Each structure stands twice: as structure tokens, then as C-alpha cells.
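Comments concern the structure below.
Apart from one protein chain that is not included, each protein chain of the complex appears where it belongs.
We call the chains A and B, going by the order they appear; numbering starts again at 1 in every chain.
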Amino acid sequence: MSAGNLLVWVIWVATAIICVGSALAVVIFRNPLFSALALIGNLVSLAVFYLLLSAEFVAAAQVLVYAGAVMVMFLFVIAYVGWETDVAWSGGPSWQTLGGITAGAAILAELLVVIALKAGGQLSQVQDVGQAFGSPRSIGRVFVSNHLLAFEVISIVLLVAAVGGVVLGVQKRRAEQERST
Amino acid sequence: MLGPGIPFYLGVASALFAIGLTGVLLRRNPLIMLLSVELMLNGTNLALIAFARQHASLTGQVFALAVIAIAASEVVVGLGLVVAMARKKIDLDIDVLSRLRR
Partner (left out) sequence: MIAVGAWICLLSPLVAALAIALGANRFSRKATGYLATGSTAISFIAAILALGATLDRPESERSTVTTAFVWLGTHVGSIDLALLVDPLSLVMMLVVSGVGSLIIAYSIGYMDGEEEERRYFAYMAIFVFSMLLLVESANFLLLLAGWGLVGLSSYLLIGFWHERPSAVAAAKKAFIVNAIGDAAMMLSLFALLQHTGTLDFAAVFAQAEGLGKHPALINIVALGLLAGALAKSAQIPLHTWLPDAMEGPTPVSALIHAATMVTAGVYLIVRAHPLFEQAPYVQDAAAGLGAATLLGAGLIALVQTDIKRVIAYSTMSQIGYMFLAAGIGAYGAAIFHLMTHAFFKALLFLGAGIVIHALGGEQDMRKMGGLRKRLPRTFACMLVGTGALVGLPPLSGFFSKDVILAEVFSSGTYGKVLFAAGISGVFLTALYSFRLLFLVFSGEESEPARKRLTKHAGAEGPGWMTRPVAVLALLAIGGGWLEIAGLWHPFSTFLDQVAPPLVGAPSSAREWLLSAGSLGIALGGVWVAWTIYSARTQPAPRAPKALVEKLYFDRAYDLIFYRPAVALSALLRTLVERPVIESSEREIEAQTLTAGRLVTLTQSGLTRSYALAVAAGVSVIVIFFLALR
């Protein structure tokens, strides 16, 4: 194994540990604040994965948009709402708990089985990509040519979400004002 | 390609997805449920990017960007609801909320 390959492997394993570990942390922590912070860690590790997969623009977008804007919004809300923890899991594990764990394990198992089945065949043929693969220029070019519709639709969705957010916020304030008068 | 092959990335993506699913099914705090949903979305994103790399097609990356945008919008609405619930002093418990419908 060449040195470059080894380096990539090492980075990969470390990132994978952080990724899965932070994912588990999100689900396990009682305090939503800690879960959110764990998710930020998860997002950053994912960005590393994207870089390894020659998706530079997406990695940057992930960090800026997802980890930067979305998670910050999460943290604001958690701060506002307060971090009362979940009601403790009283009594023994309920149907729901058992069922949830089973379903999750089942789906994981199934996915891994499929991947394993295909690992030797279809999944082993990786095509070569050029330097410009994943660069902002290529992405941009694709957005305004092949996937122009997707581009427009995303814009509309974002607009709707923004409007929705404002509406939700405004209504509450007006309702509060009515209540206080 | 240097480093591990596509199956490994897909394995990690599956793990993320499964963990997120378990979180949705097991936790009662809507905030944590939202975070788990984000986990699932991220798992999907990783898979998309991996496949894009495998087929040398930018479509996967475009789709992943779309997912990020959609996830952001969904978070906006979800958090708005959580804030509304908090304002009305409702318990942040999904089981209580389900019963509130009646």
C-alpha cells in the first residue's frame, strides 16, 4: 500500500469513528443541547468524507449551510425552549422501545447485506474523475444546464420555507399581543 | 480512488441512517426527533455523494445539495412548531402531543 493510500485510510477510519460515534451521541444524550453539539460534530466529519469523495463544493455547503446556519438555528431554539430532559425511561423497555431497536437493527442489517452482496460486483467499479469534478464551477455549470429545474424548485422551496417561518413567528407574536391586552 | 472503496462509505451511510431511525422511534423530545431526522438525511447524502463519485456523475452531488436545502426548510418549519408549543407551555413530549389531537 502506498503512503498516500495509507494516509487516506487512516483519515477515513478516524473520521468514520467520529461520525458514527457522534451519531450515537445524538440519539443517546438526554440533553438536547449535547445532542445538537454532537450533530455538529457529525456534520463536520461528513464534510471530511465529502472531501475524500471529490465533492468539494458540497462539503463547503455542508459546513456553511448545515453546520453553520441550520445547527445554529437549532441551538437558538434549544436555548429558548430550555433543555428539560426527556422523561426518564420509566419501567422496563416498552413495546415501542424494543420495536424501535429491532426495526433499526433490522434495517441496518438489511442494508449491510445488500452492500455486501454487491460489494464484489457493481460497487467495485469506480470510474476516474478529473480534477474539476465536484468543483464549484462544475456544479454551477450543471445547475444552469442539466438540472436547471431542480435549481429553480429548490429556490421556491426555500422561499416558501422562509415565508412559512415568518408566518409562524408573526402569528404567535400577534396572538401574544392579543392575550396580553 | 485512494482509500476504502465505495462499499465502506455506504456502510457508514447505512449506519447513520439506522441510528437516525432508531432515534426517531425511541426518543420523545421533538427536538431530538428532528435531530435524528437530520441524521437520516445526512446518511442519505453520504450515500448519494459516494454513488456520484462511483459513476463520475454530478447528478448525485446536485441531489445532495437539494437535500441540504430541503432539510433546512423542514427544520425551519419544525422548529417554528416547537417554539409555538413551548410558548403555549405544552410539554415537549411527542406522546402527549399525539393525545392532544383528541
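Of note:
Methods note: a residue touches a chain if its C-beta (ideal position, glycine included) is under 8 Å from a C-beta of that chain, and two chains touch if they have at least 3 such contacts.
Note that the structure is predicted; figures quoted are calculated from it, not measured.
Only one of A:32, A:104, A:134 or A:165 touches the absent chain when the whole complex is considered: A:104.
Only one of the listed residues, A:96, A:125 or A:155, touches the absent chain: A:96. Considering the whole complex, the residue from B:12, B:25 or B:69 that touches the absent chain is B:25. As for the chain not pictured, it touches chain B at residues 21, 24-25, 28, 94-95, 97-99, 101-102. The chain not shown here touches chain A at positions 96, 99-100, 102-104, 106-107, 110, 113-114.
What we mean here is this: only the chains that are shown with their structure count from here on.
Centroid to centroid, with C-alpha atoms defining each point, chain A and chain B lie 6 Å apart.
The part of chain B that touches chain A in the complex is made up of residues 1-12, 14-23, 25-29, 31-32, 34-36, 38-39, 42, 45-46, 49-50, 52-56, 58-59, 61-66, 68-77, 79-84, 86-87, 92-93. Chain contact summary for the complex, chain A toward chain B: residues 4-5, 8-9, 11-12, 16, 19-20, 23-24, 26-27, 32, 35-36, 39, 42-43, 46, 49-50, 52-55, 57-58, 61-62, 65-66, 69-70, 73-74, 77-78, 80-82, 84-87, 96-97, 99-101, 103-105, 107-108, 111-112, 115-116, 118-119, 123-129, 133-134, 138-139, 142-143, 146-147, 150, 153-154, 157-158, 160-162, 164-165, 168-169, 172, 176.
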